[in-house]
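One protein chain is absent from this view; the other protein chains keep their places.
For reference, chains read A and B in written order, and residue numbers begin at 1 within each chain.
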Amino acid sequence: MSRVARALFVLLLAAAPAAAQWGGRGWQQLSPEEQRRAWQNYQRYQQLPQQRQQLYENRFQRFQNLPPQEQQRLRQNYEAYRNQDPAARQQFNERYRRWKQGGQPR
Amino acid sequence: MVLAATYPGLGSWPKIPFSMTRMAPPGHPAAAVQRRGPAASAEADPDVRLMLKVQEGDETAFPELFQRFGPRVLQYVRRLVGSEARAEEITQDVFVQMFRFRDRYRPESKLSTWVFTIATNLCLNELRRPERQLRVDLWERRSEEGERQEEPSLPDPDAIDPEQGAAGRELARALETAVAELPPKQRAALLLSRIDGMAYRDVADALGTTEGAIKALLFRATHGLRDRLRDFL
Partner (left out) sequence: MRCHTARRWITADLAGELSPGRVRRLTEHVERCEGCRRERTAYAALDRLLEALPPEAPLSARLEQDTLRRVRLAADDVPERAGFWRWLGMGAPALAGAAVLLLAVRAVVPPEEPASPPTRSKQLAASGRSRATAPAPATARRRATGSVPSEPPPELVANPDLFVNLPVLRNMEKLQHYEAIQTTTLDEQHDGPSNG
């Protein structure tokens, strides 16, 4: 390896821990189903405006800093939310708007 | 198998009258409602034919649908919501919902009524958001010549073309402002009936109410505009 390449490679290794810290699990650690979902969500993410992408990235950082059991609680709530029928989901969203009107603590 | 994660939805489920959906099984009272005539004559309507193509999976049909209805929907949403930026987002939401719920459209109903029902629901949801403040900014970017009279003169009421002089533009601007200041449901009823030319029955469907209620809304809206434009008319 040339001297230049070696220097660049060292710089790359220095950046890698930050990337790993940001990313959490590695791609190979995902199950096939998770990889499929991630791929589909990635495609949708690519279509979003830059501002919205940044918003989700910021939220992801907050999410990563939550305790594992809290992360799991949110995932379970999402599954419950997603499995609602449209009428129930509509009612939930109306309750959500009402809840926000009530000035609930965020 | 866990389904791929999809976005749960853009907002409230559109409150489309039961008779307008495909959900009514044969023999159900709603299915028996033939408000627009037999299906055969309904499908003679080019808009309905286009929507049927969308339902059948014709990929060229939806872009054409967007071209056909997009300008009206955008204008309606802009005036109802009062925000240029949000209007474009909500217009997108309207068409995405049209596509997502395409199988719920029944050809016996006018397509325009269905489209504006979705648009109205999304707009009224937007206006109900607690942090929302109505911003009347529709004219800010559109003043072209920038000439404003020091004192607006009373224009000739028959000179209704906004391009006829500064007074006409002033009046048109005042009218848009007055419309924007109406309560949301009055504004929606007025826009649909007076500007989009929809029949009272169709406006009632779009707002999920009765013809009588629409007439009452229009009465209040018209008198409200008259009061606000007293200096001009």
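We take it that a residue touches a chain if its C-beta (ideal position, glycine included) is under 8 Å from a C-beta of that chain, and two chains touch if they have at least 3 such contacts.
Since we're looking at a predicted model, the values are computed, not measured.
Novice: Considering the whole complex, not just the chains shown, which residues of chain B touch the missing one?
Specialist: Within chain B, the residues that touch the unshown chain are 4-8, 62-63, 66-67, 70-72, 74-75, 78, 88, 91-92, 95-96, 99-100, 128, 157-158, 160-162, 171-172, 175-176, 183-186, 189-190, 194-197, 215, 217-223, 225-226, 229, 233.
Novice: Could I get the residues of chain A that touch the absent chain, sorted low to high?
Specialist: Counting over the whole complex, chain A touches the hidden chain at residues 1-2, 4-5, 8-9, 11-13, 15-16, 18-20, 22-30, 32, 34-47, 50, 53-54, 56-60, 62-64, 74-75, 77-78, 80-82, 91-92, 94-99, 102, 104, 106.
Please note the rule applied: only the chains that are shown with their structure count from here on.
Novice: What is the distance in Å between the mean C-alpha positions of chain A and chain B?
Specialist: 36
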